[in-house]
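Note that one protein chain of the assembly has been removed; the remaining protein chains are unaltered in position.
By written order: A and B. Residues from 1 in each chain.
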Amino acid sequence: MIWQLDLSVLTLIVICAFATIMVKDLLSAAIIFGAYSFLMCLLWTEMGAVDVAFTEASVGAGVSTVLFFAAVYQTTRRVGIRKSGRMLSKAIGLVAALLTGLLLIIAEADFPGFGDLFTPASLHVSPYYITQTLHDTNVPNMVTSVLADYRGFDTMFETAVIFTAGLAVIAILRRLKKEDRCDIPGPYVISEGYPDTIIRFVARQLVPFIQLFALYVVAHGHHSPGGGFQGGVILGASFILLAISFDFKVVLGIMNERWNILLGNIGVLIYAGIGFLCLLLGANFLDYSMLSKVLPATDKIMARSHGMLGIEIGVAIAVMAIVISIYLNIVSHGKYDKGL
Amino acid sequence: MTIVVIILTLAGLIFFFATTVGLLRFPDFYSRMHAAGKGDTLSSLLMLLPLALYNFHEFNIANLLVAMKILLIGVFIFMASPTATHAIIDAGYEAGIKPWTKKPEEES
Partner (left out) sequence: MQSLIADYNYWIYILLMMIGLYAMLAKNNLVKKVIGMSIFQTAIIVFYVSIGAKEHATIPIIAHGSGHGAVETAIDVAHYANPLPHVLMLTAIVVSVGTLGVALAICLGIYRRYNSLEEDEIQEQLQ
């Protein structure tokens, strides 16, 4: 809550946001967007939201930038100038933005102060979460316990949404039959991509450690910032690193399309399966305390902790598979023959 | 101990400033990347080292673990950042960017 740091980082964020939408080159816009995401992550760490900052660093500043690069690789890089109706579109955009901004600022006068201890958001349910999480679930990380146990339904459907997004990308882009492929101009490629020794060597050395770190993040979600999503995205990013530094076909050899969809399925299945197992044991859906009947030598409180670990593993598997699948589909335009 | 931390942080800041000035003022793509790659890595390492040293105010296992983790991040940056710089310069070379040469003085 250091207000000097807040103000300076916020100013930089606004400058980055202006720059992202104003530059005439899509690659530069993607890179500035990566810087914008990273500054956001810094801001959230300063506000005390470490889990959110971790997710934004891995997802926003990592995977999103790579997805933008992949999309620009398959389409064009230049931003054209609008031929007709330029003033009209800018006027409509400006008027709409100003009106909405004015309404929001009028509404903002009633907001509680920044950092106030008694905001309505902190008064009703969240004191129960803060004081009871160690007592109910023996997990010190409040965000993980609320995410995976108290609000477990939200997280289950969020995993299903990720899986559906992967399916949607496959449905939009995938071209299986040869005659289905219409004539698209070739991607923006400078050279054929010769094998570079330094990059390949360093990538080969780094990828096992990145994956080990991702597994560490998943396993330590209970005691430190982390959890299923962050670990899954870092695992997916390690495979994207392999695809960029080596050939695209190398990753296809390891994680082909069938395995991607299968692992995405298995991830959601683990999550819903644990919930269903609790149902079979006689409690509500996703009530992990009943798992103490199945797991040896755990009481009801530790069973909730172990149940949370189980669903975090499911989430990590699903997110990893879907991130790899979305990247592979976008960078090869669905044809799976060559990529970045 | 605090003096060492302050000196190292200031050194890191000076190198960051020098990197940024070099990034803006050098005339050519290759020299700019030279400044960015080397200066960036060095100043990141110089700013991570005092963060790791600051934890040694009290010697217990938890603080030792935190310092080890920060130093491991330093090792990762040491490996990955020069490789990224190399990749960018290679891409520029393949794209055919010509190095800057000093133009001969025409008016004497």
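The rule is short, and it goes like this: a contact is a pair of C-beta atoms (placed from the backbone, for glycine too) under 8 Å apart; a residue touches a chain by one contact, two chains touch by 3 or more.
Since this is a predicted model, take the numbers as computed values, not measurements.
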| item | value |
| --- | --- |
| Selected from A:Ile172, A:Ile198 or A:Val294 as touching the chain missing from the view | A:Ile172 |
| Given A:Leu134, A:Leu212 or A:Leu295, the one touching the chain that is not displayed | A:Leu134 |
| Footprint left on chain A by the chain that the document does not show | 1, 3, 6-7, 10, 13-14, 17-18, 20-21, 26, 29-30, 33, 36-37, 40, 43-44, 47-52, 55-56, 59-60, 63-64, 67-68, 70-72, 74-76, 79-85, 89-90, 92-94, 96-98, 100-101, 104-105, 108, 111-117, 119, 121-122, 125-127, 129-131, 133-135, 138, 140-143, 146-147, 151, 154-155, 158, 161-162, 164-166, 168-169, 172-173, 182, 184-185, 223-225, 229, 233, 319, 322-323, 326, 329-330, 333-334 |
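Here is the rule we use: only the chains that are shown with their structure count from here on.
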| item | value |
| --- | --- |
| Distance between the centres, which are taken as Cα means, of chain B and chain A, whole angstrom | 28 |
| Chain A - residues contacting chain B, complex | 190-191, 196, 198-199, 202-203, 205-206, 209 |
| Complex interface listing, chain B residues touching chain A | 76, 79-80, 83, 86-87, 90-91, 94-95 |
